[in-house]
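Shown here: the complex without one of its protein chains, the others still in place.
Now for chain A:
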Amino acid sequence: MDLPLWLGEMLSIGARLGTSRLVTLDMPDALSERVMNALKADPRTLDLRALAPHFYNLSERILELFEEEEMVDVLTDTFKKRAAEIADHAHNSRGAVGDGVDFLRGLDETERQLFRAAHDRAKEMRIWSGEARRK
């Protein structure tokens, strides 16, 4: 049965306190074994947004509930690799064009904020130094 995360969390915590065991949690699809393997293979090609718009936020909450050391490592690695890629795209003066579009479309919300931060600063910088026209 599918439940909202907050409800599932409440119910499973209740179970942990030793009252009646109402639900057991399963891993959500977005963090399934298959996805983890894909992330291990190549973090850059995966469309995280299609899996879950708030992929990292979701995994944070899930990791609080489950003890998954390996998943932490995989996710950390993914985040780092993708962050480096994001930085490269953000400093590209042409913005989101060419082959970067697919990658940028697959960013989750946390990554989008990162991209915004880096991109806005780079743009401001170019405006200040006179390389780009002020709009």
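FYI, a residue touches a chain if its C-beta (ideal position, glycine included) is under 8 Å from a C-beta of that chain, and two chains touch if they have at least 3 such contacts; residues count from 1.
The working rule: contacts and distances are computed from a predicted model.
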Which of the following is the UniProt-recorded protein name of the chain this complex doesn't show: "Coiled-coil-helix-coiled-coil-helix domain-containing protein 1", "DNA replication complex GINS protein PSF2", "Ribosomal RNA-processing protein 42" or "Vacuolar-sorting protein SNF8"? "DNA replication complex GINS protein PSF2"
From the list A:44, A:105 or A:121, which touches the chain that is not on show? A:121
It is residues of chain A that touch the chain not shown, namely 56, 59-60, 63-64, 67, 69, 72, 75-76, 79-80, 83-84, 87-88, 90-91, 110, 113-114, 117-118, 120-122, 124-125, 127-130
